[in-house]
Structures are given as C-alpha cells and as structure tokens.
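Notes follow the structure.
Every protein chain except one is present and positioned as in the full complex.
By written order: A, B and C. Residues from 1 in each chain.
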Amino acid sequence: MALPKQSSLPHSSALHTQQQGMHQHTAAEFSVSYTQYLDSQSRVKGQLPDWAQDLDVLEKFYRMMTLTRLFDKKAIALQRTGQMGTYPSCLGQEAIATGLGYAMQATDVLAPYYRDQATQLIRGVKMEEILLYWGGDERGSEYPSGPSQDLPICVPIATQITHAAGIATAMKIRHEKRVAVTTCGDGATSRGDFYEPLNLAGAWQLPMVILVNNNQWAISVPLEIQTASQTIAQKAIAAGIPGEQVDGNDIIAVYERCHQAIERARSGKGPTLIEAITYRLCDHTTADDATRYRPPEALNQAWKIEPIKRLQTYLHNEGYWNEAKEQALISDCEKKINQAVESYLSTPRQSEQDLFDFLFEETPHAMLEQRQHLLDKVAVQKTATQRPSK
Amino acid sequence: MALPKQSSLPHSSALHTQQQGMHQHTAAEFSVSYTQYLDSQSRVKGQLPDWAQDLDVLEKFYRMMTLTRLFDKKAIALQRTGQMGTYPSCLGQEAIATGLGYAMQATDVLAPYYRDQATQLIRGVKMEEILLYWGGDERGSEYPSGPSQDLPICVPIATQITHAAGIATAMKIRHEKRVAVTTCGDGATSRGDFYEPLNLAGAWQLPMVILVNNNQWAISVPLEIQTASQTIAQKAIAAGIPGEQVDGNDIIAVYERCHQAIERARSGKGPTLIEAITYRLCDHTTADDATRYRPPEALNQAWKIEPIKRLQTYLHNEGYWNEAKEQALISDCEKKINQAVESYLSTPRQSEQDLFDFLFEETPHAMLEQRQHLLDKVAVQKTATQRPSK
Amino acid sequence: MTTILPLQKTLVEAVNLALSHEMRRDESVVILGEDVGVNGGVFRATEGLREEFGVRRVFDTPLAEALIAGIAVGMSTQGLKPVAEIQFMGFIFATVEHIACHASRMRNRTRGRLHCPLVIRAPYGGGIHAPEHHSESTEAMFAHIPGLRVVIPSSPKRAYGLLLSAIRNPDPVLFLEPKRIYRASKQALIDDGESLPLDVCFTLREGSDITLVTWGAMVNDTLKAADQLQQNGIGAEVIDVATIKPLDIETILCSVEKTGRCVIIHEAARSFGVGAEISAQIAERGLFYLKAPIARVTGYDTPMPYYKNEDHYMPSVQDILDSAEQTFDFVRKAS
Partner (left out) sequence: MTTILPLQKTLVEAVNLALSHEMRRDESVVILGEDVGVNGGVFRATEGLREEFGVRRVFDTPLAEALIAGIAVGMSTQGLKPVAEIQFMGFIFATVEHIACHASRMRNRTRGRLHCPLVIRAPYGGGIHAPEHHSESTEAMFAHIPGLRVVIPSSPKRAYGLLLSAIRNPDPVLFLEPKRIYRASKQALIDDGESLPLDVCFTLREGSDITLVTWGAMVNDTLKAADQLQQNGIGAEVIDVATIKPLDIETILCSVEKTGRCVIIHEAARSFGVGAEISAQIAERGLFYLKAPIARVTGYDTPMPYYKNEDHYMPSVQDILDSAEQTFDFVRKAS
C-alpha cells in the first residue's frame, strides 16, 4: 500500500554495502519472516494450520470480529450524539485483536492499548465497561467480573509495554507458566518505552509477547516519518529477540503466530515481537478528521483487503456461510450491543467521594479536609437544585 | 573475552527458527560486519588502508594515545591526592577516542560522553579544562579557544545522543556539509535516549555518527545484563540504518570506519552506528572499586589486547619505533601534562556571582535579591577571614 | 508583509498568528512536534504553517516526547529557535529530563558558550471533557526548575504578545496554553509583532477590597467572580500572573498592600502548587498587610477525574466567590 510522502528530509533504509576483505567478516546475520494464510482474495496459501481447518473455530472468530465492528460503530454513534466522549475506533484492526484474544489463556495478563476492544471482550471485559471508560467513568476499568489482573486501557503511548515487562518479570520470578501480552501501534515504536522493555525482555528472556498494530498511521503521521526500518518486526533484532511480520488482516495468520509466540513464551523460550500489518480505516479518534491528511486512494485500497470481508469470503467459498447466517449474526450482535448501551446509559453516576476514596488504600488524614469540602459543596448544589426555583 | 555470569534469569539470543511454507516468506535480511586491521598480536589482516601505510600518521595516533594515557594517570593521581573530584578514567579506550578525534573535521560537532578525553584534546579542548571540569568548575566546559560548538561532557547517560540528533537536524535543515558525532558506552544503549534518536537519525537520514564504546561494563553491570543482542551494532537495524562492529583496540580499524561513516554522513548518505569493542581496564570512576565485581582473569586477558601496546608493537615491528623515541615521547607528554596541572591548580576560583550570572542571558529581576544575598554573605565571610583572630 | 488591520482572533488563533509572525521575521524559528505538519496540530495551533514555511521549518517528529525536547536542545545550541509542541501536557513528563538537565542548564554549564533559545508549547488544563491524561496542569513541577521560564497566557492578546517574547527570549521557555479557553472568545488583534514582557503580572481589574491572583483558564472564571463580588459590594482586584516564573511578586504585593486580602486561584492540585509559592512570598514580604488568611481555591490533591466527574474537581466561579466572601467576612468579624 502506497504511503503518502511527507518529508523532503529524504530517507533510505538500505544498508550501505561494503567491500569485505581479510580485515572484515560478518559478525551476525538476521532475517524477518512474513506470514499470511489467506491472501487478499481469500485464497489459501500453502496449507492452513490444523486448527484452522475447523470451520467452527473460524466462525467463532468471524462472530467476534463482527460483534466488534458493530459495537465500534455504535460507540462512534454514541459519541456523535453526545452520549459518550472521544472514542478511538478499531475499524480495520478487528482481526488482530480477535486473533490475539483467542490465542491468550485466561491466566495470562493483557496490557492493552486503546484499540484492543475485541481482545478485551474475549477476555471478559464487558461492552458497557468499554463505553463507561470512554464515557468518562473510572468504573470502566474495574472489570468486577472480568480479567482481574489485566491492565486497563493505557493512554500514554507505549508505557504499557514497560508495565508488561514488569508483569512478565513477576511471572518469571515466581516460576509461573503465564505470559504477559501487550499491544501498541506503529507510532508507539518510536518511544523509549517501546525499546527499553523490548531490550529487557531479551536480556531476561521474559515470558512476554509484544504485538504491534501497524496501521500505517499515528494520527496524521505516516509510518515513513516514524522510522526508516523496512519492517517494525526487525526492531526485535536490537533486543536480540525474534521479530516477525504477519498479515494483520488475515486472522488465521494472526492467531497462529500469536499462539505460537505465546506458547513459546509460556514454555520459557522467551519473548517475541509480532508486527501485524493492517490499515486504519477510521479517523484516529472521533476528535480527528483524517481527510485532512490521508489520501483517499490509500483508504480505498485498504478497504479492499480488510479483515472481516476476507474471512467472510473464505467462509462463503467454503460453503459455510450465507446471507441468512449473516443476518442472524448481525441481529444477535445488535441485541447484545443495545443491551450494553442501555446498561451503560443507565449506570448511575459515581458518588463524589469516589474522587478521593480510590486514590490510596487509606485516605491520608491530610486529604480529609479536601474530601469534606467536596462533599459539602455537592450537598449545597443538591439542595440548590432540589429547592423549588422562586 | 569471557564475561562473568550474573543472572539466573537466563537468556539466549538465538532467533527461533521456523518452518517456512507457502504461507511464509522472508521479509527482510540483515547483517553486521566486524572490522579489524591489526589483530591482537599486531599482525596485519589483509591490507591496510592507504592512509595507514604512512607511518607518520600512525605515529601521530600513537603519540596522542600515549598522551591520553599519561594524562589519565595524572588525573587519577590528582583525585587520589585530594586535588580533584571524582574522575572517570579512559584506560583501555584510548584508541577509540583518538581514532574518532582524527576522523572528525573541525567544523563537525562532537556530543561526547565522559571517556572521550582524547577526542576532546584533538578537537582543541585543553587538558587543564578537563581537569577543571572534574575539579568542580564550570569553566572546564567553556573552551574559549577550543571547539566552540561541541557540547560539553554529558553526565545523564545517553541524553547527548538525542542532542546530537538535534544538532544533525540543524545541519540538515541548513544544508550544511557537517556531521554531528556522538559517543556513549554499552550501558547507554539500554536507554530510550539511545533508541529514540537512532530511530530519528534513520527516519530523517541525519548526518550523524553514533560511536558506542563497548567496554563490556556499565559500572558493575556486565553487557549480558544490558542486552541479549549478540552485538550492539545490530541495534541499528531497529532504526533502519547501518550498524557495524570494529575492534576498538585497533586504532587503524577505528579511524578507518569512523572516517568512512563520517564522510558518508557528510555526503548526505545518512547515519551510521559503530560499535567499538574494547574493555574497561580501570575502575568505573575513582569512586568505584571494580574488584568487587570484575573477575581478575577477564582483566588480565584484556590487558593482553589493549590498544596502545598493540600499535606500539606494530611500529616496533616496522622498525619505526624504539625505546629512545618512547622515552622522548613520555617526557614530552609529561612536560605538557605538568604544565596543564599547574595551570589547573593555579586557576583562581570563580567569583560567587557566577552562580547566577550564566543562568540566563539577563538575570531576571526576581533573582537579584538572591544574588545580592550571596554577595553579602560572601562579603561577610571574607571580612571574617580577613579580621585577625583574637 | 504583516497586516496591520485588527483581526478577531481566538486564543489558539493568536498562537498561530504569533508563530507565523515570528517565522516570517526570523529564519531560525522552526516548529516541530507530533502532528504539527500537514495536520496543523490537533488543536490547529500550527495550521497553515507547513504550507507557508515548508517541511524544513515545520516538521512532524516520531512519536517520542523525550526526543522532541532533546532534539530541540541540540538544535537550539546550533542557533535555531525550535518551538516544540507537546500534544497535551499530560504527555510532557518524558521531556522533564531534557528540560531540567539540559535546556535550562546549558548556558550555565558552558559559562555562556552555548545556550538553548527554545520554546516548548503544550495545551494544558481540564474542563473540555477530554479522555484520561488530556487535562493535566503540572506547571508547578516546571516552575521549580532553575533556569526555566514558565509562561501561561489567558487571552488572545496575551497569547500573541507573550508567545512572541517566549520565542525571542534567548533562554528556554515552557509556554502552556489553557485549552479550555482556546476558543472561548475572540479579541481584536493587530499582528504588529509587539511582544509583551515576560516578567510582569497583568492587573486585569482594579479593586480595593480583595486581591484575586490567578492564571490560565481560571482567569475568566475569576473575572466572573469579581463581577459578582462587585454586585455584593466587594471590590476585587484581579491579577493574571501570566509569567509563573520568574514571578512578579511586586505587582501582587502592591495589590495586597492595598486590599489586605488575597485569594489565589488555580486549577492544578492544591498542595505544592504554584499558589503555595505566591502565598509564601506574601507571608515573607507582606505578612502585616494581611487582614485575613490567604486563601487558595484550587483543584484537589487527586488526579483529574474522568470527565463525568470533572466538574467536581474543577474550581468553580462559586468556589471563588465563596472563598473571596469568606476572606472578606473574616476581616469584618475580626475588626
């Protein structure tokens, strides 16, 4: 997919070749692989992994991707109608988050970024919780019946990767057979918080998988401005760990490579960096207008290779899917989504003391006066509201 | 050279091999070269570069390395006798700093770390200035007759690399034919401030050279704890730029590769990362006691391949060097060093207002009271001292 | 080619105007940051600058705040005047090392040989129902850094004049833009390149009963409170601190000498905030002017809550009123 050119600061990523003589030898060699099972025409390349020959499994994937996309659409609608705050759509990235979610075990820990809706749903986070979070309510990260050790959505870019390295360190120290899994975008790979924990993961051989959603954009900044490296996967070489690319629009490839990497980590063989290549089909968030910077041709091209259609076509071709099933799925999803929205919208507001009561296990004496100030203030406001206006 | 094992958190840097089928192909391949002209027995490997066949040039290198080592020894002595503060020796790293210094042009800019004594001397920093700096006097970074644009010694590890990227950006913006050169240690390569500007250098194809002094230790932490990457050079692959190793104890290799990289950068072909492999023969600083953590065998081994002896032997073997020349050189160096020490020791103390007068171009009104407070305080102290004691 | 007709501008437009003015005037000014190029900044502060000045003077960086600050340091030692945007103040923490260890020390460290004429701009503050980490006000952390100036405009005119000064200043300046009032109102502005001084407070309203000291978006709320106080017969003097550091304590002291009462208003968490320093300086230099304790109306010592509870956190006009009246009444009771 052609990326728009920004910069007259040109770049070339070719390594300079050098004459090797007696005085020079090759100290190390590396390569990066790319995996794709279903090509952009939904044709199978080579042989599918065994598990993927079970069409029920692929249906499960398909259902989750569809649910995610419809949920995502609804979330945007909620924002547009003033019922929710700024929201980052995951349009186009559903295969990555879905494949990852199913490849993880419940006892693994996820340190997500903000486009992992599907992974979170698979792990037991509720749709209404995601809405609550973007609706400006901390309880959206409480997950009372969900993945109790997963980190909440992380806003400061890439910092969750360092946390995941810490989680993996804890697992390693305790000899646990669990894996810390973290995700980020392509822009995130420019930050120290990407490289530092990647390097640590190598040095300590942590049970950790880092999955980069390479959607070609960091808000308005195209990948070529982020980095001159031909692949993001090769950044793993800096850490001495395996790095590989997968087609992020091919859920079979995503699941397979995530599964392999996670089980490799679980068995003590160390971390893996996976670059899943996709395209951001949406605006960066509902606060963004991508038409300012994204060439429409690139977007049109990207729609032709998007992940849901790809699997749908495959299931169709296999005679496993039809319009009736599709309609049933859609209405099933919509029912669930509407329930979640209802539950979100009817969630009573937090009480004001919640500003204070979760900051420390025990609120320090020095803060009680401030806490009381707020309670008094709200009490006065409430009285004022309740008082019939003159 | 065998590195001591620290960690029971084991690590392996082998990439996991994977079966490639139709669904998989190699997306990218990389390699890292190693250059050495004079081996540890001072034997020439292959053919020397043309410039290195001029023994006068090699003598110049030899003289500077010797001066640096003797200066370094003196600096330690000054610290030990209470005439200077904590000092980081460069024992064993003289070839790297010397080779680099001669490979740079005067109009290039150096963003050094704290073991670049030789590079700084070559660029016109005075020995007494280096002593002043470690003697706790800001004037040690003033360089009134030295390299006016070079950055001073940088203490917060790796941050100078980011500055160098900024300097290179300025050069690029202005279409200048200059190069920003920066150095750091192996430990520095673990920081975000190593990776972030490295990545930028690639993305913007900056005229920049990053030279890593891989001396195997970051204070007490051996390289294997820093990283699982087999080479530090390969970290360049993450940035999509060339990375290579040189024998840092072979000044011919160091100069040649630095020169190539700097001229490559100057001609607009972009940045290079060079890993110069050496060994820290000294304590980390005069405040450190390396016997607490460094195995004596490794140190003994390292002394056998140290850079000055290596070139000396070569010059000897070529019939170009002898004991008389050596003695003359030493006494010449000592004379210069003693002059520098004298100049350092007789430098009058800064005046107290210098605490304030260099912080801003114009001292803000709000600070004048504090400034006056100090002046008054010192005046009182002086009066007290001048008053004959009763 | 600067126009001299007055234009109606919002605060964020005034920022844009100052940037373009200074880029036209001074070739060494360059702009960098995330999304400052084609996108013109997520708040459009740099809109149109890429088109006018080209990619060599207006460029997007990789997503790395430490990098942005650190290359600004390097560039500035080469005589460029980088104006770096940090997208939101909540993401500024990674810049602290380069600001505190380098930008603010380079001149001192080299005894004047090198210096860092850079500006770091960041939108700051809450009240716009933004996501987590998009509403921070941590100016106090930066004000404590020796060698750094911290400037916060509160109107389009002051944004224009102070930003010009910040860019022209030969030393590093942190320039914080109160995003809540980015588009709150327009002011007639002449793009004449006239800068405003970086070492004075602005007295926006005179009054003899109480001094209200504030900055940033709280200035508007404070002015509203002052109007209301007037109706209650209390004359409030309103001071916009504008340059947090170096602090113009004289203007504040003169006012407190006159009024004998002081309320300091800021949105940032109360404890160890900028208000504390202002209060401490009054307690040092003007203690016996005071007829009532100095009060602070501030955010709580909590993170900014997510937006549904944001209003609970933000100091309100009512809070200012309450505190001012209490301060005023204190005297009446005591005397």
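One rule holds in what follows: contacts are C-beta pairs under 8 Å (C-beta built on N, C-alpha and C of every residue); 3 or more make two chains touch, one makes a residue touch a chain.
Just so it is clear, the model here is predicted, and its values are computed rather than measured.
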| item | value |
| --- | --- |
| Touching partners, among the displayed chains, of the absent chain | A, B, C |
| From C:L32, C:I86 or C:V274, residue that would touch the chain that is not displayed | C:V274 |
| Residue of A:D72, A:E196 or A:D250 in touch with the missing chain, whole complex considered | A:E196 |
| Contact partner of the left-out chain, one of A:A111, A:A236, A:V254 or A:L311 | A:A111 |
| Sole contact to the chain not displayed, among C:R56, C:H129 or C:H144 | C:H144 |
| Identified contact with the non-displayed chain, of B:M22, B:V155 or B:I330 | B:V155 |
| For chain B, the residues touching the chain missing from this view | 6-9, 85-86, 133-138, 155-157, 187-188, 190-192, 218-221, 225-227, 287-288, 292-293, 349-350, 352, 354-356, 359, 366-367, 370, 373-374, 377-378 |
| Hidden partner interface residues of chain A, rising order | 109, 111, 138-139, 141-144, 148-149, 151-152, 156, 159, 162-171, 173, 180, 192-193, 196-197, 199-200, 203, 354, 358-361, 364-367 |
| Residues of chain C (touch criterion as defined above) contacting the omitted chain | 66, 90, 93-94, 96-97, 100-101, 104-105, 108-109, 132-133, 138, 140-141, 143-147, 245, 247, 268-269, 271-277, 279-280, 282-285, 287-288, 290, 292-296, 300-303 |
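Throughout what follows, only the chains that are shown with their structure count from here on.
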| item | value |
| --- | --- |
| Centroid-based (C-alpha) most distant chain relative to chain C | B |
| Centre distance in Å when chain A and chain C are each reduced to the mean of their C-alpha atoms | 35 |
| Gap in Å, rounded to a whole number, between the CA centres of chain B and chain A | 41 |
| Residue numbers of chain C (touch at least two other chains) | 56, 61-62, 64, 66-67, 94 |
| Per-residue multi-chain contacts in chain B, two or more chains | 192-193, 196, 199-200, 203 |
